[in-house]
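Yeah, one chain of the complex is gone here, protein chain that is, but the others are all in their spots.
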Amino acid sequence: MELKDLYEGFRNPQTIKSFASEIAKEAESLAEPLRVMEVCGGHTHTIMKYGLLQILPENIKFVHGPGCPVCIMPKERIDHAISLAKMDNAILCTLGDMIRVPGSKSSLAKERANGADIRALYSPLDIIKIAKENSDKNVVFFAIGFETTTPMTAAIIDYVVKNRISNVYFHINHVLVPPAVRAIMNPGKAKINAFIGPSHVSVITGSKIYEPLSDEYKTPIVVSGFEPVDVMEAILMLVKQKNSGKAEVEIEYKRSVTREGNVKAQELIEKYLEVRGHFRWRGIGDIPESALKLKDEYSYLDAEILFKDKLSNEEIDDHKQCICGTILQGLAYPQDCKVFAKVCTPNNPLGSCMVSDEGACNAYYRYGSIDNE
Amino acid sequence: MCLSIPSKVEKIDENNMATVDTMGVKRDISLDLMADDVQIGDYILIHVGFAMNKIDKEEAEQSLKVYEEMVEAMQAQEDSP
Partner (left out) sequence: MRTTDMGVLIMSNSVQLSQGGGASESNALVNDLFYKYFSNEILLKSEDAAVLQVNRNIAFTTDSYTVNPIFFKGGDIGKISIAGTTNDLAMMGAKPLYLSCGFIIEEGFAYDDLERIVKSMADELKNSGAKIVCGDTKVVPRGAVDKIFINTSGIGEVQAQNISSHNLAEDDVILVSRDIGAHGATILSEREELSITSDLRSDCTSLWSVVEKVLENNITPSAMRDATRGGLAAVLNEWADTSNVCIELQEDAIPVQNEVKGICEIFGFEPTDFANEGTFVLSVKKSDAQKTLEILKEYSQNAAIIGTVTTKRVGKVIINTAYGSSRYLDMPKGELLPRIC
């Protein structure tokens, strides 16, 4: 098997067609429509990009989930990043899309254009290099991401601690999938009866983290890969579970996900980070124990503590017309938003769902307009 | 952000960094999150500059085989009058 088989084999048009046909057959026996939430924004992207909505039966509906770490960041946290960037002698580093997300008045991209030293990194490994090359500056890493990205931050913390690097600090915004799923399911409004579990969160955590959710809400959860064949296979597995009255955790993405996950990565996280009591999610509000922070013995690295006087915790609401919060809870779709694709576009985003590649609004804008006609 | 791509390991150096190839594009990534022994020729999943896990070749091949059989069955059905 060659590397390209890992791409092409899981994007093969004939395979996708076959699954569409199998799903159509199996879905005929569904007692009620399948309302499946794909938790992860990457899956939303796959579904829209490959036009999967067009080849699935009418009684299978997707409800888009909150699995977009940029999208769920409340404005006041983005303002933290901006305040940290504006400190004297600071270099603010973050990954990817975070740069363009609007805070209450500005964004990191705008501040960079105004002269702040803000770096968009492809990997947190670059922080070490930047810190070494700028020993007179404070390098602050604005760390975001679900469980997929947390181990990488932990690896950098590990390096900084072991090598006693004195000019690197962390602002931790890592969040967790299970509490977010609970926050969406508990109110009972989204009417979800199946889940597609995130691909790469699961590589790290293992599929075991979904077992309590499946038991509690009596819903089947299938952990799926990112390719269109993976998503189609996962949907077939969900429909089959429904038709046989099961509500279990299954792994479709067997080539990368196990029940236990990457134990080394998990241990590294547990060494330096712990669950924090509260964290406000954009649109959803406070979800207890849904995010991480540095452990007390490493508080000397914690930018939220060291630079407390520069950071405001006043809660800032979204733009009045922005319904990202409602979309993130699975209660609305992008086209329900009055400003979607009119005032709010990837070039001029009002809300974070439009900025990030994993945001539902971004995915619908880029790929979905044909479905809305 | 969660998007991660399979790549092939071509070289490993003494600092636990590997050179990986993604369809002809080569990058250096860290193996610090890998507990298992990573060998040259392994396929691994990369995320923001780190290897996250090894792809299980057998499972992948098994899946692809199942898909092939499914497609053949579908095409046989389409061809039959």
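By written order: A and B. Residues from 1 in each chain.
To be clear about the criterion, contacts are C-beta pairs under 8 Å (C-beta built on N, C-alpha and C of every residue); 3 or more make two chains touch, one makes a residue touch a chain.
These figures come from a predicted structure and were not determined experimentally.
When the whole complex is considered, the residue among A:89, A:135, A:299 or A:369 that touches the unshown chain is A:369.
Only one of A:104, A:134 or A:345 touches the absent chain when the whole complex is considered: A:345. Shown as candidates are A:20, A:251, A:339 or A:361; the residue that touches the absent chain is A:20.
Where chain B meets the omitted chain, the residues involved are 3, 5, 22-28. Along chain A, the points of touch with the absent chain fall at residues 4, 7, 13-14, 16-17, 20, 48-52, 54-55, 122, 345-347, 357, 366-370.
By definition in this document, only the chains that are shown with their structure count from here on.
Averaging Cα coordinates per chain places chain A and chain B 22 Å apart. Across the complex, chain A is touched by residues 1-4, 6-8, 21-23, 29-30, 32-35, 43, 45, 47-50, 52-53, 55-57, 59-64, 67, 70-71, 73-75 of chain B. The part of chain A that touches chain B in the complex is made up of residues 1, 3-7, 9-10, 12, 14-15, 17-19, 21-22, 40-42, 45, 67-70, 95-97, 122-126, 144-146, 148-149, 151-152, 155, 158, 198-201, 203-204, 226, 229, 254-256, 262-265, 268, 356-358.
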